[in-house]
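What follows is one structure encoded as structure tokens, with my remarks underneath.
Taken from a larger complex, these chains appear in their original positions, while the remainder are omitted.
Each chain carries a letter (A and B) given by its place in the written order, and its residues are counted from 1.
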Amino acid sequence: MKERTFRQDHLLGIEHLSVDDIETILETAEAFIEVSSRDVKKVPALKGKTVVNLFFENSTRTRSSFEIAAKRLSADLINFNSSVSSLKKGETLKDTVLTLEAMNPHIIVIRHSASGSPHYLTTFARSSIVNAGDGFHEHPTQALLDALTIQIGPPSLVPVEFEKLGATVSYDMRGGVKNADVVMMLRVQAERGASNYFPSIREYRNRFAISRELFALASKRAILMHPGPINRDVEIETSMADSEQSVILQQVTNGIAVRMAVLYLLKGEVHETLN
Amino acid sequence: MKERTFRQDHLLGIEHLSVDDIETILETAEAFIEVSSRDVKKVPALKGKTVVNLFFENSTRTRSSFEIAAKRLSADLINFNSSVSSLKKGETLKDTVLTLEAMNPHIIVIRHSASGSPHYLTTFARSSIVNAGDGFHEHPTQALLDALTIQIGPPSLVPVEFEKLGATVSYDMRGGVKNADVVMMLRVQAERGASNYFPSIREYRNRFAISRELFALASKRAILMHPGPINRDVEIETSMADSEQSVILQQVTNGIAVRMAVLYLLKGEVHETLN
């Protein structure tokens, strides 16, 4: 592994990271993919360190991914269940976090529906803050695991040139998919009222679901991504979800590696490195 | 400990186990009873391995028993709380488990009300699946801890000859208990509507509860078992529940040992054995 160039105290979002930062995270994550393929999937890099999962929204997948990542680094992991916490007793977010901080954790992983809440924490917190999703704003470890998945996908896609990333908006699925290297579907968040924006699931599926026929328009070695959990036969037809082009589960695996990398780069001991 | 003859990838139920398999589990469990009696109750047999508790029904006792068993083997234990999980977001059981699997756990302990759900998981899962109760169907670690409890009970009962096991149905409590070596009561599962099947708790107690007088009909060294939690003075009168013939708490202790044995036999390192 080349020398660390990661100089961040927190991971709040992608937009403030340099290309070097991102490359360091992805290279470190690749080393942790190797660790996760071992029979003993554990390194002592965060031994004696405390990581707190402070989730104000249910997200079992993301929470568990951080929990496994922390434990594989030998950290102590505390799930601070906010739904039964002091917030119900009238405590402010700031006081909750200051209280947690007084317990001397090293890293606080926060998920909160309010955009910018992780940034707010850094104005007073001493721990490293990791944003595990702040509403409609950022979810940086998701973005990083997506990048890792794309990078280790078909060779023709490596390396992704992040600095040149741009987007073209298309309201026509066929036009959007045509010649694409990566097709990434997002979840219809029925629990956030998303289904009010279209007449019926059937209508949505007919117009937007990725079918084999639709995916055939993409480039020959294209990959299909989705952050999960998927709604089968809503966003993605089952045959495509389970196809070889689907890297949806690889994204989950990479999520552990990226989160291990982030926790390690923020608070790991350099001398207890990976080899 | 004699050489391991356990060759199962999963523990789904009792019916497919050979006598050798069962004896191996029980002998291994006996070794772990010794570990649990030590002051430092921990062995490194599953160090670096990840065990997931995937419970779709509340069963704090069984879940905690697996959690303690896993931790005493030095495994990392993740409680995946299904009630707040992606299933609520429309994800299928298969996708939930595939997602979990992509995090590379070694063992998934599943409790689900649908009969056969653990068997279904093995059709696509790479981890070892342990059935922690699939509705009215099987609950194999309960059966094994019962067997362990009977085996280490009064010497006259050792060894239990599993291959000859049969059952006689009796609707007469006195006839059923008479000369029995083991009296095992089950819980009236009021939360599953069981109380609709009889007129009142008082009526049930009068006809079926194990009293001192009733138990006196059993063989001289008989033991009284119950999987817990008990409803005092419904299935068992308090004086009998707390009597010397009751091995109800011994069953709980043996539950840890049996679960350690199962986790160890499925994924433990042979060279890091118990002595």
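Following the convention adopted for this analysis, contacts are C-beta pairs under 8 Å (C-beta built on N, C-alpha and C of every residue); 3 or more make two chains touch, one makes a residue touch a chain.
The structure displayed is predicted, hence computed values, not measured ones.
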Overall number of sequence copies in the complex as this file defines it, 2 displayed: 3
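Definition applied: only the chains that are shown with their structure count from here on.
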Centre-to-centre distance between chain B and chain A (centres being mean Cα positions), rounded to whole Å: 37
Interface residues, chain B side, partner chain A - complex: 47-50, 76, 78, 80-82, 84-86, 88-92, 95-96, 98-105
Chain A residues within the chain B interface of the complex: 36-42, 58, 60-61, 64-65, 67-68, 71-72, 187, 189-191, 228-232, 234, 249-253, 255-256
